[in-house]
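Removed: one protein chain of the complex. Kept in place: all other protein chains.
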Amino acid sequence: MTNAKIRLATVWLAGCSGCHMSFLDLDEWLLELAERAEIVYSPVASDIKTFPSNVDVCLVEGGVANTDNLELLHQVRANSRVLVSFGDCAITANIPGMRNMLNGADPVLRRSYLELADGSGQLPHAPGIVPELLERVVPVHELVPVDVWLPGCPPSAERIRAALEPLLAGEMPQLSGADQIRFG
Amino acid sequence: MPEPYPELQPVLQRHGYRPDGLIEVLNRAQELHGHLSPPLLRHIARQLKLPLSRVQGTASFYHLFRFQPPARHCCLVCTGTACHVLGAAALLAALEHEPLQERGIELGSVRCIGTCSGAPLVVVDGQVWNHQSAAGVLDGLRSLDP
Amino acid sequence: MSVCTLRIDNRDVAIAAGASVLEAARAAGAAIPTLCHLDGLSPVAACRLCLVELEGSDKLQAACVTAVADGMQVRTDSPRLREIRRSVIELLFTEGNHVCAICVANGHCELQDLAVTVGMDHSRLPYRFPDRHVDLSHPLFGLDHNRCILCSRCVRVCDEVEGAHVWDIGWRGEHCRIIAGLDEPWEAVNACTHCGKCVEVCPTGALFHKADTSEEKQGHPERLQALVHARNHQQWQP
Partner (left out) sequence: MSGACLRICTAASCRSRGAETLRQRCSALLESANSASATQGVAGRDVTVKGVGCLGPCSEGPLLAVDAAAGGSRLFSLGTNGQAGSAAVIEAAIKAVAADLHTAVADGDGSAVAQWSPPHSRELPADDPFLALQLRRVLAQCGRIDPAEIADALAAGAYRQLQAVLQRNDPAGVIELVRRSGLRGRGGAGYPTGLKWATVAAMPGGEKVVVCNADEGDPGAFMDRTVLEGDPHTLLEGMAIAAHAVGADRGFIYVRAEYPLAIERLRIAIAQAEQHGWLGTAIAGSDFSFHVELRVGAGAYVCGEETALIHSIEGRRGVPRPRPPYPAQRGVFGLPTLINNVETFANIPALLRLGPEAYAPGTKVFSLTGQVRRSGVLEVPMGTPLRTIVETMGGGAPAGRRIKAVQTGGPSGGCVPASALDTPVDYESLQALGTIMGSGGMVVLDDTTNMVDIAAFFMAFSREESCGKCIPCRSGTVQLEMLLRKLLSRQASELDLAQLERLCPVVSEASLCGLGQSAPRPVLSTLRHFRGDYLALLEPTPAAPPQEQNP
C-alpha cells in the first residue's frame, strides 16, 4: 500500500484559503489520507517551496489574479497528472473576481490605494517583489485544462473527500447533486 | 392650469388617446422636442393612461428614441453590410478619435439606410454623403455651422 | 371538459384539454426545469429551460406555452435538451454577477439549484463581469441588478396580480434591465404599494428584504399562488 501512495499537492492562488481550511476539516480522515498519499506540496501540509514534478493530483484553490498565480498555475499544469479546480474561486473567480467589475487592474489599484486611502495614498510599485495584478481575475480552466471541478465556497470536507476517494483509487470522480456540486 | 405640451394634442387625438398610439406619439414628441424628457414622458403616460415603466420600457427599446437633447449636428456612419465591406469600421474608428463633441457634432452609427451604392456613406444632419473617407468627412464637417 | 391523452417520456397521461405540456408533464411526474415560469402568472417562454421535443417535429417547443393535444408524444429529456439546458444556465451565470457565497439567496436560489440540476460544475463560457448597479432606495427592499436574470416574474406579478405595474423591462438585448417608473430609483415611484410580491416571486437574490443577509432570503411564490387562487375561485385558506 505504501508503495502505491499517490503524490498529492495543493496550491493556493487568489482565494481566502477557506478551501484549505475545509481540507483540514477532514479531521481524522487526514490520517487515512496520509497513509495513501504523499503530500508533496501544500501551503498547509508541506514546507517545500518549489512545485515538484511528477505530481499525481493537485488541488488548486483560488482564481488567477496576478503574475505569481499565473506562473505557479503553469508549473502545476506542467507537472500534474490530474488538476482539480478546488472551490468557487478557482472555478468562477468568485469573490476575488468581483474586482473584474471595475474593469481592469489600474482602476482597482486606484480605488484601493488612492480613492479609499486616508490622506497620502500611493500605488504599490515594487517590481520583482510585489507581483503585478492581471487585468482581471480568471478562473483556472480559462487558462489551463482542468480535469475535475470541485465547487463550493468552500467545498465541505465531505465533498472534498468524495472527490479524493476515487482519485486515490486512480479513478476520476463523478460528482453530482446538491451535496457535491452546488456553488456557494 | 393650462394643459402642458398642447402641440401634442393633434397626434394624441388622432390616436384617440389609446395606448396603441404610444410609439406614434413618442415619434411626434421627439420630432417636436428633440428628445424625450421625463416631464414629456410623464405627460404622455398620463394622456394615454399608461404606467410610467411601460412608457419608459417601450421608449428605451427603440434605438431612435433618445433621452438627452441632441447636439447641434449629427453625423451617423452607416455600418450596414455593404458599408462594412467597404471600410465603415475604419471610418467610424477614425472619427471616434476626433474631438467632434467639442464642436457640437454628435457621432453615431446607423445599420443601413438602404442606399448601399454610395458605400461607405455617412448621414450628416439628414443628408447622405456618399463614398466617404475619414478625411472627406472631416472636411465636410468643418464646413458645418459652428 | 374534454380530456387529452398524450405520451410523455413513454408514459400515458390524460389531462384536461387546454392544459399546457408543462402541466401534463408535472402530472406525469416528469421533471422539466423552469425558471421564468411561475404558476399564477402568465407564461412568457423566455428562459427556454422547459423546451421539449415533440414527435414529428424538429423544432423544440417551450412546454409552458404549448397546449396539449391528443396523441402528442413528448420527450422531456435527451442529450440535446440536456446540452441546451446546461448552456442556458451557463449563459445566465456568465451574463450577470452571481456570487453565491455572499448572496442573500444562497441555499434558496432557483438559479443555484438549477445549476445542480443540469450538472453545471463549471461554466464552459467565460464570465462577463458586467458593471451593474444596486438600488437600495426603497425603505424595505433592495434590487441588485447583478443577480437579475430578467425572468420578468416581478414585472408580471406587479402588473397582473398587484395591478401597480411599477416594473417593466427597459432597453434592449444585452442592455435589458428591470426598470421602475421612468427608470428611476424604486423609492421615487409612487405606484409602488410596498406589497413585496416582487420580492417573494424573485427566483434569485436580485430582489430582497433589506433585513436579510447572506443565505437568509426565502422566496414565497406559494403566497402568490394562494392569492391568485383565492381571487379566481373566491376561496380562501385562512
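Think of it as A, B and C in the order they're written, each chain with its own count starting at 1.
By definition in this document, a contact is a pair of C-beta atoms (placed from the backbone, for glycine too) under 8 Å apart; a residue touches a chain by one contact, two chains touch by 3 or more.
Remember, predicted model here, so these are calculated numbers, not experimental data.
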Chains in view that touch the one left out, judged over the entire complex: B, C
Contact with the hidden chain (one of B:L8, B:L26, B:L52 or B:I105): B:L26
Contact partner of the left-out chain, one of C:A19, C:I102 or C:C176: C:C176
Omitted-chain contact residue, chosen from C:A45, C:L136 or C:A191: C:A45
Residue among B:R46, B:R72 or B:R111 touching the omitted chain: B:R111
Touching residues (missing chain, whole complex) on chain B: 18-24, 26-27, 48, 54, 57-58, 61-65, 79-82, 84-86, 110-119, 121, 126-133, 136, 140
In chain C, positions touching the absent partner: 44-48, 51, 60, 62, 65, 80, 83-84, 87-88, 91-92, 94-95, 124-126, 128, 149-150, 169, 171-176
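Here, only the chains that are shown with their structure count from here on.
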Pair of chains joined by more contacts [C-beta pairs], B-C or A-C: A-C
Centre-of-Cα separation between chain C and chain A, whole angstrom: 34
Distance from the mean Cα position of chain C to that of chain B, given in whole angstrom: 35
Chain C contact footprint on chain A (complex, rising order): 85, 88, 91-95, 97-98, 100-103, 136, 139, 141-142, 146, 149-151, 153, 175-178, 181-184
Chain C-touching residues of chain B, taken from the complex the two chains share: 38, 41-42, 51-57, 60-63
Complex contacts: residues of chain C adjacent to chain A: 93, 97-103, 106-107, 112-113, 115-116, 119-123, 126-127, 129-132, 146
